[in-house]
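Heads up, one of the protein chains got dropped from this complex, but the rest are sitting where they should.
The block that comes next holds subunit A.
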């Protein structure tokens, strides 16, 4: 199979063999793909090394079948989003999340669009946490594990903003009834997510815990390595 001029991003790049790079790409029409850039680490190369890294909008061309295809051309597609400081760390988290949650060769253009929107928002807005929650919500929804945030799971009643709920993976929100060791959050947090309206900082923090629990569940109990580098996990902070 030959693909030309496909809009894409690299989620990850690592050295492969003597002079090559092993790339994990996200494309709009072909989903997540494994690519080999042969000879990309040689000093003189047709494919500019500066392009072969994450967070640069690219136009990709490849050929081949199976798990790994050969990158045949790469070009810049517009200016990279200006990501600095915390926004850059958040973008690396977005990459890890996308890589872990999206299956290879499963083209979901909505995931690609949500990914680009998330990077643009990280570049534009200082409020990174809300951008991450929105992307997590959309990515979970597009990969088949969407949350139901506007009605209660057992009786289908509308969520009450002032009521406390617990959210059970693959089931939904149920009214909090004094259970121990559960992830409890206000109805207003769930409604904010459903309405795509930024909640207050307390709700934002409980949505962060909820998303981590749901993503962890999705990964079969695993966790994302980026969590260790995001706020609150640095030495002496």
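What we mean here is this: a contact is a pair of C-beta atoms (placed from the backbone, for glycine too) under 8 Å apart; a residue touches a chain by one contact, two chains touch by 3 or more; residues count from 1.
The working rule: contacts and distances are computed from a predicted model.
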Options "Recombination protein RecR", "Iron ABC transporter permease", "Indolepyruvate oxidoreductase subunit beta" or "Molybdopterin synthase catalytic subunit": UniProt name of the undisplayed chain: "Recombination protein RecR"
Chain not shown: contacting residue from A:59, A:86, A:143 or A:163: A:86
Of A:72, A:95 or A:218, the one touching the omitted chain in the full complex: A:95
Given A:70, A:195 or A:229, the one touching the chain that is not displayed: A:229
Which of A:8, A:54 or A:187 contacts the chain that the document leaves out: A:54
Hidden partner chain, residues of subunit A it touches: 11-12, 14, 18, 48, 50-51, 53-56, 76, 79-80, 84-86, 88-89, 92-93, 95-96, 99, 224-226, 228-229, 233-237
